[in-house]
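Below are the structure tokens for one structure; questions will follow.
With one protein chain held back, the other chains of the complex are shown just where they sit.
After this line comes chain A, so read on.
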């Protein structure tokens, strides 16, 4: 569905006012307190989807691609991200593209693969520092995935989590019930007032990518699979460690068994 992709630099006006942090100066002072030993994380996915143009391909425009940052579960990221800046190859016109509203994505066409730098800027109450992501644009499929087709895009996505350490109370309150956020239980002794109920629910639907035209190509990132795999590997390693320890203790004889055990 490449034709459905929208022009890159033009921000979508209807989505431009989303999930702004509270700007009330009175509450700000109070809520600037930072929560020690708390981290809030936002699982994200960033990457590119590229379609080969087939017959329509020209020498310099063989692929149409989209680079994006989305919530891992396609939730709205504008709750934290104020703006995303995509740094394209200098051969593009205006290689620095700023996207001020969700979805944080950019479509372009070209013929070459290069590394795209994505700088994320956050709302004032979230964090005053930017976060840089790097993604290698991929247009051409790996050899073993078959020939190029216009039907099946080349999708490369990376899962990661944006971690905010020691968030301000205001930020914590604002996002603690947001579906994009992974919020820990507060440390004992810290009690925060319940958040204003309406705010998030109202804006929830606006900036997500759940009905995104490319969503059928989005990859699934299963933590459970990964954990299962790791657990299996750990089990093997641990079993082997146990075996080696047994063998060592046999060599050492019963008197030195303790040494071997404490050796680690």
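To be clear about the criterion, a contact is a pair of C-beta atoms (placed from the backbone, for glycine too) under 8 Å apart; a residue touches a chain by one contact, two chains touch by 3 or more; residues count from 1.
Keep in mind that, in the parts below, contacts and distances are computed from a predicted model.
Of the candidates "Glucosamine-6-phosphate isomerase", "Large ribosomal subunit protein uL4m", "Eukaryotic translation initiation factor 3 subunit F" or "Myb-like domain-containing protein", the chain left out of this view carries the UniProt protein name "Myb-like domain-containing protein". Screening A:49, A:67, A:106 or A:127 against the full complex identifies A:127 as the residue touching the chain left out.
Considering the whole complex, the residue from A:96, A:136 or A:165 that touches the absent chain is A:165. One chain is missing from the display, and on chain A it is touched by residues 37-39, 41, 43, 122, 126-129, 131, 133, 159-166, 182, 184-185, 187-188, 221-248, 250-253, 260-261, 263-264.
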